[in-house]
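Step one of this worksheet: look at the structure below.
One chain of protein is taken out of this complex; the other chains stay put.
Right after this comes chain A.
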């Protein structure tokens, strides 16, 4: 059964207005910048926040139910494992609280610890666990009660980069096995892309875009999403193979289009020249370097112009051009690299 939620939270200067439908076995990622209302949405779903939200599942409604009466499991950002209990007691806590007898609860908890590869740590206190281990115990604790809805609040944010990679793939495996509904709250696009079946992008308490990770990556609809997936992003009006951009500038495109469109192209499609290039590219314009940032294997250059643009160039090109902020350069872009889609 689909879980249907209409989340409405009013606070001073902020309104959350979010409709969510999550299918069984589906992982929905709620993605958005800080302050977009992601955690508020999670707390409203969990019943940790008084709100006028309406949540329906399997013919029953959760409206007005306190958190302890909802069939949920939550993995908190910093896990919140009970420090004075062993890992086993932590995992067994939910079952015990819901009335399972101690022996049975411990047996189930032990099975979970075994499943996450931490059976040897059953009697360890949380402070003896590494970050990745604590994260797994937190997941086991949330899943041990077989909740209908699993809520993950930035589940990987507290981990260092190398642990994160491993824990992320493990988490993905567990989420695949989990038959219930999952909502993942995150501001990390990679977590969302890897773990979720569907992305819901939240900005200022409202959904600005949703779809499969593949669709969102290819066709961002806001500056935030475009920035997230690392694309140059413009709004404009197309007339044939010309797009007049809203913020100034014109681009030639290969596929003819008509009407209001979004325009995207990757920063790697942009080339920079010290002088006006002669030859094939139809899109050339002058721009001024406003920022230079070193990434792993490329250099990202921020250019002000009409339009402004991000360019990824090789370190060799940086050396050749002797790039400095304030330099005026020629930007060139192949029409075939530009992707447009209706607004």
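Going forward, a contact is a pair of C-beta atoms (placed from the backbone, for glycine too) under 8 Å apart; a residue touches a chain by one contact, two chains touch by 3 or more; residues count from 1.
Note that contacts and distances are computed from a predicted model.
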Review point. Given the options "Molybdopterin synthase sulfur carrier subunit", "Molybdenum transport system permease", "Dihydroxyacetone kinase, C-terminal domain" or "Isoquinoline 1-oxidoreductase, beta subunit", which would UniProt use as the protein name of the unshown chain?
Key: "Molybdenum transport system permease"
Point to revise | Option touching the unshown chain, where A:62, A:93 or A:233 are the choices | key: A:93
**Study point:** Selected from A:1, A:67, A:190 or A:319 as touching the chain missing from the view
**Key:** A:67
**Study point:** Residue of A:38, A:57 or A:141 in touch with the missing chain, whole complex considered
**Key:** A:141
Review point. Quick one: which of A:80, A:158, A:245 or A:292 touches the chain that's been left out?
Key: A:80
Point to revise | Residue numbers in chain A that touch the chain omitted from display | key: 46-48, 66-70, 72-74, 76, 80, 82-84, 93-94, 97-98, 141-142, 145, 151
